[in-house]
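Here the complex is missing a single protein chain, while all its other protein chains stay put.
Chains here go by letter, A and B, matching the order in which they are written, and residues are numbered from 1 within each.
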Amino acid sequence: MNDHRREPRPGLDRRELLKSSAGAAALTAATLPWLGRRAFAQADFDWRQFEGEHIEVLHTKNPRADLLQQHEPEFMELTGIDVGSEQVPEQQQRQKQVIEFTSGATSFDVTDVSWHVQKRLFGKGKWLEDLRPYLDDPKLTPADYDFDDFSQAGITYATQADGRIDTLPAFIDYWIVYWNKELFDAKNLPYPSNYDELIEAARTLHDPANGVYGWVSRGLKNANTPVWTSLLLGWDMDSVNEQGELQTTTEEAIRAAEIYTELNAKYAPPGVAGFNWYECQSNFMQGNVAMWFDGIGFAPPLEDPTKSRVVGKVGYGVMPPGPRAQHAGMFGTGLGVSAFSEKKGPAYFYALWATDKENQARLLANGAGSPARESAYQNEEVLANLTVPRDWVDALIASGKIGRPGLPVIIPVTEFRDIFGVALTNMIGGADPKTELEKATEQFRPILEKSERA
Amino acid sequence: MTPSLRSAFGHSPGLGLRVLARKLGFALAVFAIVSPAILVFLWMLSLSLKNEIENTSYPPVLIPTEWAWRNYVAVFEQNPFLLYTWNSIVVSGTSTLVALLLGVPAGYGLAKARASGIAVLILISRMTPGLSYLIPLFILFRLIGLTGTLYPLIIIHLVITLPIVVWIMMSFYESLPRELEEAALTDGASLWQAFYKVALPLSRPGITVAAILSFIFSWNNFIFGVVLAGRETRTLPVAVYNALSFEQVSWGPLAAAALIVTLPVLILTIFVQREIVGGLSAGAVKGG
Partner (left out) sequence: MATTTSAAPAAFAAAGRSHAYARRGRYLLFSLPALLAIFAVIVFPWAFTVYMSTQEWGIVGDTAFVGAANYLHLLSDARFLESIWHTFYFTFLAVVLPLILGIAAALVFHREFPARGLLRAVFIMPMMATPVAIALVWTMMFHPQLGVLNYLLSLVGIPPQLWVFSAHTVIPSLVLVEVWHWTPLVMLIVLGGLASLPTEPYESAVIDGASQWQMFRHITLPLVLPFIMVALVIRTIDALKTFDTIFVITQGGPGTASETINIYLYLQAFSFYNMGHASAVVVVFFAIIVALSLLLLWVRQRTLWTLKT
């Protein structure tokens, strides 16, 4: 889990992207590139071996699930498998999964798994089928699925500590800084190149008398924790180290919390302590916030003229280097097959289809998220027909090279987020970062120890 | 209308400014009482008909410059709203019906026996935190094999509907004159016959209120559906909450969904408000 950063992700360089355009040109030759390729693949692989079966799919509600659902008829046509799929908002979806898994039967056969929250828990319960035998079986996995095409980060994230691969990488989310070019230009400021400049820019641009705020990021407890842990990565430090020890009262952690506090308490809109991405986004889209730090998936609404007043004015900034390192907080999702499913074969097919090259390329083309496959970034046809600015893809590719898990890979992630989230909210309200972190650490340590013992 | 008009606009024209001022004050009081409701529903309507850009603009825009009917289209596109509506009708309708079948005689019996202690017992189910039902019942329904059907929801909604029906009917029967039943009893009718043939036909106002209120409270329940409903068995309030999507601010469709869910009960309210007020005034919730 801790070694993605050692692997530079090959093939994500823009120059290489351009070089590979020859291969992509062959793709564009087909009038129906998406379907064309899959039909070809069908020739030497029996996609219809589970014809007539019915599976249930439980998605988290987001634009990526929208895309998959929209194209599900293709899957049904390809395999003859009938799909009932639904999207449930993240919070309820996670509950539903856990309640059903613990009750020993699931109403769904395939579901997506937020690695940054659920990986260890699901792995410990062995709630998801180990997919290695499926991947190794040429009767179940077509050759052109090309598992090695997944980025190293994606494969590492999808692999449990004991070597089981219980999800197929679906998408990886990096945190970036959305910045309002108009506001920056007005003060002749460049995009910050380190933490100090970031704070300085927020200070310079902050002009509440005129309704302009220098910064916004999540202040609502739980949702806000990744903001702080992502900042901490700039000291080359995770919130929990490889030995499973909490790093949350280190000098670095305190400094990161102080930056979090300064940015949100001094330069953010009033009320930020209760803001989730929803409120942050609303404010940023009004054009009155200079910088917003959050996940990379928000480009489509920001560039939609029916929703946003900052269309064409958004800069997509890679997280600037911290005092010791430059890292983008990384979060990710995989697709897994329920261990309790009675239709594991067809369910696996769905997971294969949903994470294949075509569907991954679609993610990028629609700006719905960052694919876990490298081929997606080399697909020149996709890059030529982006519905989002090219800058966004550049930020994505650059972030990919410096991605590092933004949340600790532990079982009680939700409690971690909650307890430290409360501490961070308190800091916005004026509490001392050091004291709050010490209090939170003291509160969380026994929970972490218990979860590792059990 | 005429008598009320007269009472509002003065008994005789000559009473002068003081009466006028008092009327004006009263009109203002009425306005103050009603305006919060109007404000919220109006704003909901406005949100549902605007683009996101206007929904998030400041100062707020009340009347859309461009009517965003597609918010409503989006709601129906993203969700099988008709199915969910049907589920809600089945769940709330059936659980209200069952509650009436069990609760009307129960209310009668409790009123006649003056057993308010037992009536409190019925309230226990209302006092139990709703969340505590979820996991045990989920496990139970899984064991019985009822998951994926509407039965679990209908059964759990009895926890909402039954206490309402029992309490309203109990209060209703407490206030109902008992001469007629007593006469029937002296004529040799059994207790059940006295209830069924004499008291029940007189109970329409009480039953109407009980049915309406229990239906509406069941319709509005959110938490039971979250865990106990699946893809095919979801009810409307859950569907509205599901309109929240990560990474997309969608206040327009959200407000549209909220309005679609609320509209049936609001329309119902306009039609039945007289019954509700009448039924409650006829002696509901009387203590003794």
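We adopt the following convention: a contact is a pair of C-beta atoms (placed from the backbone, for glycine too) under 8 Å apart; a residue touches a chain by one contact, two chains touch by 3 or more.
Everything numeric here is computed off the predicted structure, so don't read it as measured data.
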{"item": "Absent-chain contact - pick from B:198, B:211 or B:254", "value": "B:254"}
{"item": "Omitted-chain contact residue, chosen from B:85, B:175, B:193 or B:208", "value": "B:175"}
{"item": "Residue ranges of chain B at the interface with the undisplayed chain", "value": "1, 3-5, 7-9, 26-27, 29-30, 33-34, 36-38, 40-41, 43-44, 47, 55-60, 98, 102-103, 105-110, 112-115, 118, 120-137, 139-140, 155-156, 158-159, 162-163, 166, 171, 174-179, 182-183, 185-186, 191, 195, 216, 219-220, 222-223, 236-237, 240-241, 244, 251, 254-255, 257-259, 261-262, 265-266, 268-270, 273-274, 276-277, 280-288"}
{"item": "Missing-chain contacts mapped onto chain A", "value": "95, 98-99, 102, 121, 124-125, 127, 211, 219-222, 269-275, 279, 282-283, 286, 288, 412, 414-415, 418, 422, 425-426, 428-429, 454"}
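Heads up, the rule we're going with is that only the chains that are shown with their structure count from here on.
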{"item": "Length of the line joining the C-alpha centres of chain A and chain B, rounded to whole Å", "value": "41"}
{"item": "Complex contacts: residues of chain A adjacent to chain B", "value": "56, 60-63, 84, 86-90, 92, 95-96, 99, 103, 105, 107, 277-278, 281-282, 285-286, 295, 297-298, 300-301, 304-309"}
{"item": "Chain B to chain A touching residues, read off their complex", "value": "51-53, 56-58, 68, 134-135, 138-139, 142, 147-148, 226-227, 230-232, 241-242, 244-249"}
